[in-house]
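One protein chain is absent from this view; the other protein chains keep their places.
Take a look at subunit A:
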Amino acid sequence: MGTVDMATPETILSVKDLRVRFRTLDGAVEAVKGINIHVNAGETVAVVGESGSGKSQTMMAAMSLLASNGEATGHVDYRGRNLLTMSKADLNKVRGAKISMIFQEPMTSLDPLYSIGNQLMEPIRKHRGLNAAAAREEALKLLRLVHIPDPERRMKSYPHEMSGGQRQRVMIAMALANDPDILIADEPTTALDVTIQAQILVLLAELQRKLGMAIVFITHDLGIVRRFADRVYVMRYGEVVEEGEAEALFANPQHAYTKMLLAAEPTGTKAPPSANAPVLLEGRNVEVTFKIGGGFLASEPLLLRAVDHISIRLKRNQTIGIVGESGSGKSTLGRALLRLLPSDGVIRFGDRDISTADRQAMRPLRRELQLVFQDPFGSLSPRMTVGQVITEGLLVHEPSLSGKQRDQRAVEALLEVGLDPNARNRYPHEFSGGQRQRIAIARAMILKPKVVVLDEPTSALDRSVQKQIVELLRKLQADHELSYLFISHDLAVVRAMADYIIVMKQGKIVEEGPTEEIFSNPQAAYTQTLMNAAIDVTRFRLSA
């Protein structure tokens, strides 16, 4: 993206010796430890790091958006004035006008109670003092600028009536409303589907060409950095460990951490199971229909077919990757196959037909059919110790075990997933995202299952942690001849995990086949779009 053709680029933002501290119950925590960063007019700077590196807090501090227990010291000079010591009134003339920001959470970053038009016009009126009619014209112009179709109608829409990608476009429009010098983009595409990610990045590049603002990308995604950034800062534990021109830094990383980040892409492939491996879990013409609305005197319910005539055969020791964007029905399919959702069609587990099995009939089978969720934070009860969390299933499925035997099994399960057995006496909140996902895996593994449905198990994790979880899952599969249904939108991870891939869109299979065939020669147009979008974003990483 646009390098500036000035001989000596003007530095418009300079962060000097910035420290951010949070007061917590355990005492002060220093999230940012005296860093120096600068941004020149019109350039694109990336601040890269994994979660907890302080990359977001640096920019939050610069914008005075820290949580109420946070405090920043040092200098954040915008054109010579320190934002940290400015009066609030002065600061509010800079924020949203000269420096603006977009966030990671497009779904929740807009106010759900006001229309898009209302929210767009507010900063325009505030900073430029326009009347309502003029602000409305400006807002419409902005919506056109970010390519929102039918902008007149969209002005009256509410955020919940728009998709994540559209909401992020609206956020970008709001941020650019007053022609800022700097746009800070905090993980702007992380929460979006891969095809939408590519569109948003292309849009940002286009807007930068048109409007000439500097962009600060805060991201964990090296693909974005490599493709878009002029300069890079790599952060870890609140410090900048390496900085430099993007090309040079990628070609010749100096710091061990940067090298590790560059190598964190999951690699390897999964060999298919032997030809005579028995089919463990089979679905024939599985259909799941959701009814929306309806009821006493209400209008006709809307029927939504989330899974539409899907057949699947999972063999022992096989991993089938189910790929698709949000709303494709991939999670619903996984749940239906485990009989966690009512469905039509035939589902067989081993030699039993479980299509119509009720909860009671399913209960003895549950230990063999396990599920691991995406969210390592929400899926573990915060009020139970790790030991209680992972042995809870044993109480149901092996009630004859004594407390001591259960504890022994917990120790074994924790060792198996690479955690210290002492973890069983601690609570989930004491662990990091990757560790929690290990706990969730231990909870499934302790029951010695045959089939595990993994629903986006790595999506909430940092790349380097993802790689470790992928390796753990592969090891467990090899040790126990497990069969996985691996649900994911992340093609790189699927490629490393699965030997067979099903691509889903709107509840239907658009393409299926052995992993290498799908990757080397995708047939369906949709699969090709998906691959191109992923490669657009990750091209350089794949070759790095």
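As a convention for this text, a contact is a pair of C-beta atoms (placed from the backbone, for glycine too) under 8 Å apart; a residue touches a chain by one contact, two chains touch by 3 or more; residues count from 1.
Simple rule for what comes next: contacts and distances are computed from a predicted model.
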item: Chain left out of the displayed complex - its UniProt protein name, from "5-methyltetrahydrofolate--homocysteine methyltransferase", "Bifunctional protein PyrR", "ABC transporter permease subunit" or "Cytochrome c4"; value: "ABC transporter permease subunit"
item: Residue of A:R21, A:R95 or A:R366 in touch with the missing chain, whole complex considered; value: A:R95
item: Residue among A:T44, A:T58 or A:S109 touching the omitted chain; value: A:S109
item: Residue, one of A:L18, A:A31, A:V45 or A:M63, that touches the chain absent here; value: A:M63
item: Touch criterion as defined above, residue of A:G70, A:P123 or A:P253 at the omitted chain; value: A:P123
item: Hidden partner chain, residues of subunit A it touches; value: 63-65, 67-68, 88, 91-97, 100-101, 103, 105, 108-115, 122-123, 126-127, 158, 160, 171, 174-175, 293, 296-299
